[in-house]
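Here you go, one structure.
What follows is part of the complex, with its chains left where they were.
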């Protein structure tokens, strides 16, 4: 990730007010650069979804501007934002509307006038990308939460966006399915697609993100690498967040003030290093932790 | 209910009273039937949320002829049955009137129209399904016929009542109203088709909701046993 | 709202006005407002002169403004009621017997012209309808959610009150479901501006809304029965009786309407 690149998406938003008068977000200045994974973290109601929904012009700022790929988005060229910025909504049920999974993945292509055969081929490819080819003929309504999430992702990837936005991609998933979705997200990133996701799972954010933006009260209150953000107590307190487990453990046990582990792997590495130096208390009897 | 509502003050006082009494009579009969059968929680829950959905759906603008809005009364009838369908029609009319849509004084007349749509659509659908029609034609026809029945009933209500302040003879009024009914019939066909597609979609996902599953498909007059 | 219609009042906005604003009408007793709605319905039904109806409509418009409510929104919300008026009163404006306004239009069916009587009738019907529409909105936008719920519980017989209370509670949830469905489809390039080529999309979105309603009702049954539901949501909230001066206004308005009707319309001599 290099900040010399020009951003793929630039959002400036003075305010977004919902019809009932609630201010969903204010004074936000947010960009997405090529080839990065950005995690928006914050508590429930911090404005994460509101920000995300601005990135593909689902919501429009009261006063502000959205620029996608150098083009300023207006009422007339929203389609541009929607093609470049794919959106996987949190509620998988409202995302999937077609009678079968394959139809659903083809939905966007058909909206853009791609002929049936080509659309079908591309949809199958997208399903294969997320390892969901076996679901092709299933009825979306009966998929499990994790399957729905994958199909939703395929339905967005098929449009070949330059940015994929995922709102709470792990919501409601068990750890096994969360890992599966997280792997697919990594894979999307490997295909040179930038990823923006929201989560209140800071462990997950630490695992996947190059950059973390912390939101509170409808505002981005800080950003940086996961390590910078999650060791910034003032910032986390402002956003009403607890640091990820590894940060807490390292701190509470008085470890790693220099290494600052943020992921579980960091913590294990730190402890293993100590172990290798012969410093930890109990040698591992089964050889685990030494490889 | 993809049609013209009767506006406040359209009718003379006597007509307002008459339609309110008839509407009250219909609803009382239904309430009596429902109470007699013992009120099941699932009926109340289905009717409550069904009415909420019908009311919410009304917010969606359907871009035909500059924009129409529908409550999908025919669909509601097919899914919930004639009794709950009628109660839903009443509740939706009460909330609509509170938002300035429809008329407070004509809740009775408007409910009669909408209840007739739900009731006719339900029985029509059951009959056609028994005749082994496919889901789409059966539901589209049932909803179209139901909504048309509502359109004719509304025309009749206007002609019988006379328009408040109009000196037009009944014969000429009938001609004016015929145009209105014609317009409503057009909307009925659109809503009928849409209902057909919706029921077809629902049948593909939850066949039990439209009485297609093997289980428990006895025609309970109160609709699905949610 | 970005995805749904501007022509139908959004219950969320209406409720937000009632809950978050404070104006003179917010402080009026809810029963008083219900009473006035009734009096207005009676008035627009029996009043027979355009000037009187226009005056009444003007008065209601002023009240709407005094309540601190937005006129611009109101104009948008008039679309459907006006459509109803036009569809009924429009043809009558031509057919109503009387002197033609200006020249007549000759058609294959004969001469067609708007008569003065037809025009007056159109005006009367518009004032009748919009008077009550405007006041109903005024009342809805100034009466708190809990008060509305309590009155529904009091005014409707069982089980309609139960249904209405659940409807009131879940309308908001269903609106969000519908809005989410529309948003998700739009973000994948769906086009809602043309119906015929997108009829299946409309059907799926409406179908999913209905399906979601039915499945929520299935969950609702469980949660209600788990707490021993037996067909009775009773509300313990209370909307007090109107204060005496408001009662006076309500009774006064009925007396005025009935009195006017008796004297001016039905020719009762005192």
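Order of writing sets the labels: A, B and C. Residues in every chain begin at 1.
Note that contacts are C-beta pairs under 8 Å (C-beta built on N, C-alpha and C of every residue); 3 or more make two chains touch, one makes a residue touch a chain.
Being a predicted model, the structure only gives us computed values, none of them experimental.
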Assembly formula [one copy per chain kind displayed, counts for the whole file]: A x2, B x1, C x1
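By definition in this document, only the chains that are shown with their structure count from here on.
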Furthest chain, CA centroid comparison against chain B: A
By count of C-beta pairs in contact, the leading pair of chains: B-C
Between chain A and chain C, centroid-to-centroid distance (C-alpha), Å: 43
Cα-centroid distance, chain B relative to chain C, in whole angstrom: 18
Multi-chain contact sites of chain A, meaning residues that touch two or more partners: 99, 141
Multi-chain contact residues (two or more partners), chain C: 10, 177, 204-205, 208, 211-212
Sites on chain B touched by chain C in the complex: 4-13, 16, 27, 31, 34-35, 39, 41-53, 55-64, 67, 69, 72, 75, 79, 87-88, 90-92, 94-95, 97-101, 103-105, 158, 163-168, 172-173, 175-176, 179-180, 183, 190, 193-194, 197-202, 205-206, 209, 224, 226
Touching residues (chain side chain A, partner chain B) in the complex: 99, 139, 141
Residues of chain C defined as touching chain B within the complex: 4-5, 7-11, 14, 37-38, 41-42, 44-46, 48, 77, 80-81, 83-85, 87-89, 91-92, 95-98, 117, 121, 124-125, 128-129, 131-134, 136-137, 139-140, 148, 152, 156-160, 162-171, 173-175, 177-178, 182, 192-196, 199-200, 202-214, 216-218, 220-221, 224-225, 229, 231
